[in-house]
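Apart from one protein chain that is not included, each protein chain of the complex appears where it belongs.
Labels run A and B following the written order; every chain starts at residue 1.
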Amino acid sequence: MPDDPGQFVVTLLQAIVMGLLTGMVYGLMALGLSVIFGVMRVVNFAHGEMMVVGMYLAWLAFDRLGLDPIVSLPAVAASLFVFGYALQRTVINPFIGLPEHMQFMLLLAVAILLVNACLAIAGPDTHGVQVDYMFDSFNVGPLILDAVRVYAAIAALVVAGLLWLFFTRTRPGKAIRAAADNHVGALVVGLDVKQLYAMTFGIGAACVGASGALMLLIVQVHPFLAIDYTLLAFVIVIVGGLGSMSGALAGGLLIGVSEAVAGVLLQPSLKSVFSFGLLIIVLLLRPQGLLARRA
Amino acid sequence: MSGAHLAVRNIGKSFRGLRAVNDVAFDVPAGAIHALIGPNGAGKTTCFNMIAGVYPPDGGTILLDEHSIAGLRPDQICAAGVGRTFQIVRPFMGLTVEENVTIGALAHCRHVPEARALARELLEELGLGDRRTARAASLTLPDRKRLEVARALATRPRLLLLDEVMAGLRPTETDQMVAFLKELNARTGVTILLIEHVMRAVMALSQHIVVLHHGEKIAEGRPEDVTRDPAVLDVYLGQEVH
Partner (left out) sequence: MRAGGVWQRLTEGVPARALAALAVLAALLLAAPVLSQLLPAGDYWLSILILMVYFAYIGQAWNIMMGFAGQLSLGHALYLGLGGYIAAALYANLGVGPWLGVFAAVCIAMLAGGLIGYLGFRFSVAGVYFALLTIAFAEFTRILFDHFKWVGASGGLFLKVEPEGSPFNLQGSPVLFYYVILVLAALAFVFCRWLLTGRLGYYWLAIREDPEAAQAAGINVFRYKMLAVLISSGLTALGGVWSAFYYKNLFPESAFSMGRSIEVTLAPIIGGLGTLVGPILGSALLVGLGDLFTTMAERLAEYGIKAGGLKQIGYGVALLLIVMFRREGVWPWLAHWLGFDRHRENQP
């Protein structure tokens, strides 16, 4: 711990704000998982892999076309939407409603395929993007905020806002939300469930793809990140309440902050102790999530 | 084996502020066959679930031969001598018919072969002998109901709780079930409490009827009296009486 208490408060505050910024991107990633689970009751065990695919696509766009990840974000999200839509239609749909271990094994196979496709195409090395504003920062009072994180967070906020508009203002969005709120109800009302499921998986994939593109501004990508992101997404959605969309965003912020603060107070290598501890406590005492209203 | 005396004393249950069962009391003497009737949502299954230990009553007591069983776990209540069937049948779908009943019999048999022998005996009695190697999932609904009765009986209950075991049966099958239960009651003396909508079966089987409505007991007595009770007729007015 630093000698100067004032300096320590600033360091802590800085970590909290950084955590919040990263947490926005985490939240967007977890939102994808939560939407998919909410509507289909399928736990996407390939979520981290889809995140990494998003990161690689953004890296390719930067490497080959010189596009900033924020610029290529719509294209990355659209590609993952198409991928998610097609994957649900062809592979996942027959497994809806089957026992969890079958879905788990199916998505595990998808995950193995995705991560090794990345490995085969891009190799095991890490790749990052060098944007012009890489080393820029904003000074807010005593705090110094990395420009990349600020832009990534703003972009994540914009995407989340667009999603919110989609879910509240458009017919398919409302239908998906209705299905997430009342799984059986949607089936009874007779929504075109197949179409709805495929759209949902597409949107979930697009969310995680978009967040992957933004994450590339903050960290470098390599294939083996995937499983860590899958775990991280699980932690966030459980803490926020599995199936809840606002819960996923709030959970992302909470985990982002907790990781950053634990990195300051403890060793950086211990940062996920807090996340997993929180996960255990929430699972035991509030399985509906910290932020959900009731069971 | 003989029957047990069930005494339900002023039990109640609320779900999220909604009063499902309110201050209900009744007795089933040892060896008797009683019925619990009432329109849908009257609180019959909630009563059953409290007796069987699925959830404890908010207040009141449940006595089995003068011993309180309120608040015990379902397996403890089963060990105390209460067997039950479920309104929506729940046999172990992936297991065979014989395995289903063997599991019930293991509640008191020391060894598996003994339990299996007992299971076979019961299945013969209930007319499922030739289906014993079939998976429960492959059975028709009436057979599943019989299987549930067999599984409950295999635990050697002194009180048998039957939740709509006649629903969905054809008239001849209903008569078979009625005859079987009567014979079982006469032979073993097991006490039977049944929830039933099929009035034909209720009239043929039970010596005494308790009527629930909106979670409260509104009448009880001999079947011929209860069916003439104005309060009961009022509840059932406009409803189909079988």
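Brief remarks on what is shown
Everything below uses one rule, namely that a contact is a pair of C-beta atoms (placed from the backbone, for glycine too) under 8 Å apart; a residue touches a chain by one contact, two chains touch by 3 or more.
As the structure is a prediction and not an experimental result, all values here were calculated from the model.
Remark: the omitted chain is touched by one listed residue; of A:Val9, A:Leu65, A:Val82 or A:Ala109 this is A:Ala109. For subunit A, the residues touching the absent chain in the complete assembly are 43, 91, 94-95, 98, 100-102, 104-106, 108-110, 112-113, 116-121, 123, 227, 231, 234-235, 238, 267, 269-270, 272-273, 276-277, 279-280, 283-285, 287. Within the complete assembly, residues 52, 54, 73-75, 78-79, 84, 86, 90-96, 98-99, 102-104, 106-107, 112, 115, 133, 151-152, 154-155 of subunit B touch the chain that is not shown.
Following the convention adopted for this analysis, only the chains that are shown with their structure count from here on.
Chain geometry summary: the mean Cα position of subunit A and that of subunit B are 50 Å apart.
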